[in-house]
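Every protein chain but one is kept in place in this view of the complex.
Lettered A, B and C in written order, each chain numbered from 1.
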Amino acid sequence: MNRYFPFFPPEASTTARGVDGLYFFMLTVCGLTTLLVAVLVIVFAVRYHEKQHPHAAHIEGHAALEVFWMVIPFGIFMVMFGWGARLYFTQNRPPNNAIKITVVGKQWMWKIQHAEGQREINALHVPVNQPVELSLISEDVIHDFAVPAFRLKMDVLPGRYRTTWFQATQTGTFHLFCDQYCGTQHSKMIGEIIVMEPDAYRKWMSTSLTMGSPAFEGQRLFQGLSCISCHRADSGARGPSLSGLYGQPVHLADGTTVTADENYIRESILYPNAKIVAGFQPIMPTFLGQLNEEQVLDLVNYIKSLAPQEQTQPYSNRTTPPAGPRPMETKTYPQ
Amino acid sequence: MSSQHILPRRTYFLVFLALEVLTVVTALVASIDLGAANTVVALCIAVTKSTLVVLFFMHVKYSSKMTKLTVILGVFWLMILLGMTMTDYVSRLWSTVR
Amino acid sequence: MSHSAGHAPGSAVAELDNHLEMQFDDAEQQKETSSFGMWVFLVTEVMFFGGLFMAYLVYRSQYPQAFAIGSSQLNFKLGTANTVVLIFSSLTMALAVRAAQLGQKKALVWLLIATMILGAAFLGFKGIEYHEHILEGHVPGANFRYDTPGVSFAVAKEVVLFNILYFCMTGLHAFHMIVGLGLMLWLVIKAQKGAFTPAYNTPVELIGLYWHFVDLVWIYLYPLLYLIDRYHK
Partner (left out) sequence: MSTLTAQPLSPQPLAPELPANHYLNESHGLKSWLLTTDHKRIALLYMASITLMFAIGGIFAMLMRLELLTPPADLVSDDTYNKLFTMHGIIMVWFFLIPSIPTTLGNFLVPMMIGAKDLAFPKLNLMSWYLFNIGAVVTIYAILSGGVDGGWTFYTPLSTGYLNSHVVAAATGIFIAGFSSILTGLNFIVTTHRMRAPGMTWKRLPLFMWSNYATSVILVLATPVLAITLALVAVERLLHFGIFNPALGGDPVLFQHLFWFYSHPAVYIMILPAMGVISELISTFSRKRPFGYAYIAGSSIAIAAFGFVVWAHHMFVAGISVYAALVFSLMSYAVSLPSAVKVFNWTATLYKGSISYRTPLLYALGFLGLFTVGGMTGLFLAALGLDVHIHDTYFVVAHFHYIMVGGTIMAYLGGIHYWWPKISGRMYPEVWGRLSALLIFVGFNLTFFPQFILGYLGMPRRYHAYPPEFQVWHVLSTAGASILGVGYLLPLIYLTWSYKNSPVAGPNPWGASGLEWQTQSPPITHNFVTTPIVTREAYDYTGIPAPALAVRSEEEASTYVS
C-alpha cells in the first residue's frame, strides 16, 4: 500500500473481499458506461460542429433504442441489487461459533468488553481468522461503529441492542471510526482494532487486566441487587426462573409470546412491567437510572449464561390465576 | 360553468344526516368488543364520512377531472408515507429471531 | 398596475369585471384557477398532518396498551359532542357557499355567522377538555402524572407519547380552526358589503373548502384518539 497515495484500504476481513468484488464490478461497468457517454459526446461535438455540419438533421427519436437503453441498464441494475443484497444478508447474519464482544458507545468513546471480562476503551483486540460477534448499544446519542478495513459499519442506537460480526483475515492495527455525527468531539471518537495471531491473542488476554467476565460481573450484580430472592427456580418464587431463558419463547400475561432475546431481557430489567410473564404479578421494581448500560449488559450476559436446570418448569406453564388488575407502582420520573 | 354547480338544499341535509348517523354508529360500535375489528370498523366509518364530505360538501363529485385527480393523488401520497414506513416497522419483528 | 401592455381582444369584455386580475383572460379561468390552487394547498395540508399521523401509526402499533389507556383518559362525551358540532358547522358552511352562489346575501351572512358560532363552540368544548387535562395531570412536559392508578411507570412512559401526539394533533387542528374563524369573519364583513354575487363568490367557496378540510381531519382524529378499545370501560 502506497503510504502517501493510498488508493485502497486494507482488505482485512472475510466480508471485505466480497464487498470489494462488487465494488470492482461496479467500477468496471460504470467506468465503461461513463467512458462511452464521454466518447460519444466528444465525437458528436467534434463531428457535428456547426462548421462541418451547418444543418441539423430532424430526428424525432427512436422507440426501439429507448427500450434498449432502459432494458439493458435495468438488467445490470438487478445484478448489482442482487449482489448487494446477498452481501448485506451475510453482513447481518453472524455465524454461530463467534466470540461474543459487547460494545457500548458514549460521547465520545468506545467501551468494549470481552466475554472473559477484559475491558478496553477505544481499542479492540481480536484473534485473526476467528469470527467475532459484536453486540452494540449507545448510552446517549446515535453513534456508528465503523471499521473500513473490515468493510464493517453499523449505527449504534440508544435503547436497543444491535448485532454485527466480522472475521479478520490479516493481523495488524486498523482504524475504528465513529461514522455518525455525535456531537462536539465526534472526530475524536476513534480507536484501533488490533488483530493478533491466536497465540499472541491468548497471551494478551491472560496479561490484560480483567474485572471478571461480563457474566461474572453480572452474577455479582444479580446477587448484590437481590434479584435472586425472587428469580428462583422453586415453585413458590415470586418471579420467573431465568435458567435457560435466553432464546426461548416466553408467554406473556396478555396472551402474546415473545422471544427472550437481549433486547427483551434489557427491557425487562429497565421496564419490568412492559411485558409481564404469564402467571406472575407485576411487582418487580425498575432498575432504570440505577444501572448504566455496561451493568445492564453484564446482567444480560449473566442471564444468557444461565443453563437450563432440570427442576425448572417451563416459564409460563404455571397454573396460577391470570394477572388481575395491575397493582399500583409509583416511580418518580427520572430527570 | 362547471364550477358553479348548485346543489339542492335537500342533498346537503341528507349528507349531513348520514354524517351524524355514522358518528353515532361509530361511537356505539366502539363500546362493543370486536377485538382488532374495532379499529377497522372505526376507520371504515371515518373513510365513508370523509368521502361524503369530499364528494358533496366539497363538490368534488361535480368538479373537473383535475380536481378529482388532485384529491386521489393527495390520499395516495399519504398512503406512500404511511405504507412504506410501516414496511420497516412490520418487518423488523420478523428479524428479531436470528 | 400599469396596463400599457394592452390585452388580448378576448379579455376586453372580462375587464368590465373589476375582480379580474390582469394575468387571467376571463373570470371563468380565474375562478377555476383559484379553486385548483386551493385544492393543491389542501394536499399540502394532508401531508402536513400526515407526519403526525405517521408518528401516531408507529407508536400505536408499538404501544397498543398505552394508547388504549391514554384514549380512555379522554373525555369521550365531549369528543363525540364536538364531532356532531363540527359536522353541523360543515353543513352550515356548505349552505353558505350555496347562498353565495345564488346571491342570497342575507342567508350567506347568517349561515357564515352560524358556522362561526358552531366553530367557536367546538373550540370552547376543546378548551374545557384541555382544562380537564390540566386538572387531571395529563399534560406532558408540564404536569403529567406517572402515578395513575393501574398504570405502571413503564406504560405511563408510553402513555405520555399518546398524550404528546394528542396535544400536537388536536392543537394543530384547533389552530386551523382559529385561522378558519378569522377568515370567516373577513367573509362576513365582505358579504355584508355585498361583495359576493353569483358571478363572483370565489373567496366563499375557497374558505368553504378549507373549513370542510378541517372537518375531515377531525373525522379521523375522533376515532383514532377517542375510540381506542373503549369496550374495556
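FYI, a residue touches a chain if its C-beta (ideal position, glycine included) is under 8 Å from a C-beta of that chain, and two chains touch if they have at least 3 such contacts.
None of these values were measured; they are calculated from a predicted model.
Peer 1: Write out, one label after another, the shown chains that touch the chain missing from the document.
Peer 2: The chain that is not shown touches these displayed chains: A, B, C.
Peer 1: Which is it among C:Ala55, C:Val84, C:Ala114 or C:Ala195 that touches the chain not included here?
Peer 2: C:Ala55
Peer 1: From the list A:Gly18, A:Gly172 or A:Gly212, pick the residue that touches the absent chain.
Peer 2: That would be A:Gly18, which touches the missing chain.
Peer 1: Touching the hidden chain in the full complex, which residues of subunit B are there? Just list them.
Peer 2: Looking at subunit B, the ones touching the missing chain are residues 66, 74, 77, 80-81, 84-85, 87-89, 91-92, 94-95.
Peer 1: List the residues of subunit A that touch the chain left out of this view.
Peer 2: Counting over the whole complex, subunit A touches the hidden chain at residues 3-9, 15, 18-19, 22-23, 26, 30, 33-34, 37-38, 40-41, 44-45, 48-51, 53-62, 65-66, 69-70, 73-74, 77-78, 80-81, 83-92, 107, 140-142, 144, 146, 148-149, 151-155, 157-160, 162, 175, 177-188.
Peer 1: Which subunit C residues would touch the chain omitted from the figure, given the whole complex?
Peer 2: The missing chain touches subunit C at positions 1-2, 4-6, 8-10, 21-23, 25, 29, 32-33, 36-37, 40-41, 43-52, 54-55, 58-59, 62-63, 140-141, 157-158, 160-161, 164-165, 168.
Keep in mind that, in the parts below, only the chains that are shown with their structure count from here on.
Peer 1: Can you give the whole-Å distance between the Cα centres of subunit A and subunit C?
Peer 2: It comes to 45 Å between the two C-alpha centres.
Peer 1: Which of the residues in subunit A end up touching subunit C in this complex?
Peer 2: 254, 271-274, 282, 286, 325-326, 328-333
Peer 1: Taking the complex as given, what residues does subunit B use to touch subunit C?
Peer 2: Contact set of subunit B toward subunit C: 1-4, 6-7, 9, 12-13, 15-16, 19-20, 23, 26-27, 30-34, 38-39, 42-43, 45-46, 49-50, 53-54, 56-58, 63-64, 66-67, 70-71, 73-75, 77-78, 81-82, 85-86, 89-90.
Peer 1: What does subunit C use to touch subunit B in their complex?
Peer 2: 28, 31-32, 35-36, 39-40, 42-43, 46-47, 50-51, 53-54, 57-58, 61-62, 76, 80, 83-84, 87-88, 90-91, 93-95, 98, 101-102, 198, 205, 208-209, 212-213, 215-216, 219-220, 222-224, 227-231, 233
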